[in-house]
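Only a single protein chain was left out; the remaining protein chains are all shown in position.
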Amino acid sequence: MVNPVIFKGTKEGIIAILNPSFSINEIFNYLEKILEERKVFFSGADLEVDPNGINLTETDIDHLKRIFSRFGIGFSLKGTGIKIEKEVIAPKQETQSPQTIIISHTLRAGQLIRHNGNVVILGDINEGAEVNATGSIYVFGVVRGIVNAGESVISLGFMPLRMTIGNIIFDNNKSGKTYRKPRIATVSNGKIEVKVLGEKKSIRRR
Amino acid sequence: MGWFSRKQTNEIARDRLKLILVQDRKLLSPSVLNQLKEDLLNVINKYIEVGTYEVSIDIRRESNKTVLEAIIPVRGIKKKF
Partner (left out) sequence: MGRAIVITSGKGGVGKTTITANVGASLAKLGKKVVVADMDIGLRNLDVVMGLENRVVYNIMDIVEGRCKISQALVREKHLSNLFLLPASQMHTKEDVDIEAINEIISIIKENFDYVLLDSPAGIENGFRSAAAPASEALIVVTPDVSSVRDADRVVGLLENSGIEGISLIVNRYDPDLVIKKKTLDKNDIVDVLGLDLIGVVPEDKEIIDSENRGEILSIIGKSIAVQSFDNIAKRIEGEEVPFMELPKGKKSILDFFRRK
């Protein structure tokens, strides 16, 4: 073991094994560095942290919690019952009126937007980018990355790496289609449906 | 109706058109014309005595003008005038 933390992939997920040869601060710094560099890889994941003999104090565990939540990663601490859920964006009543922010460019790999409110992206969300919003996400382009919205996602194309609205995960057939007119993805009957935005009602009998 | 007796469309169309235009050129429908006649007679009867049965009123188009023709036989002038 050369690094302060070793990451191992298993059937169940990713295990982060802490290296007792390093100080706890070295471990924290390394963890932050790796998560920053590889945030795409880890985004929305659930990790198991194996203290590997290190005695973690309450403060240490709190610090871990802060680091992981910064990256939206859930983790469980091996050997204890501690399990921190990754941040799930769920629709909820906002106490203050949510603001809408506008990102006036394509989101590139490694870029992350997290916002309490609505987000407008004037461009694409590339694979490797992520947007988390409590409201709706309006994309003047194509969704290829990760989007987690509270209410809806509007876009000219849906090929997401992952998309969730509320707690519902999008069943991604990755059709690769782009549209000239925007489509809206919302939760309907317990699953995510993509419809033409502003569909006019026809005279066909229902 | 056999193949031979089926009239050509242009003939049918021509015949229909003639009938339709005759009807259309009558400028007022029969019911409205009746109403006009009644109203006209009511006014005229205030000043001149007329026989209602012999009255004929027609409105039609003649070449490039429209004509209202009323033929009303006069019986007498009303005494109060």
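We call the chains A and B, going by the order they appear; numbering starts again at 1 in every chain.
Note that a residue touches a chain if its C-beta (ideal position, glycine included) is under 8 Å from a C-beta of that chain, and two chains touch if they have at least 3 such contacts.
Fair warning: this is a prediction, and the values are worked out from it, not measured in the lab.
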item: Contact set of the excluded chain (shown chains only); value: A, B
item: Subunit A, residues in touch with the chain not shown (by the definition above); value: 180-181, 198, 200-206
item: Residues of subunit B in contact with the chain not shown; value: 9-10, 12-13, 16, 19-20, 23-24, 27-29, 31-32
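Simple rule for what comes next: only the chains that are shown with their structure count from here on.
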item: Centroid spacing, where centroids are CA-atom means, of subunit A and subunit B in whole angstrom; value: 84
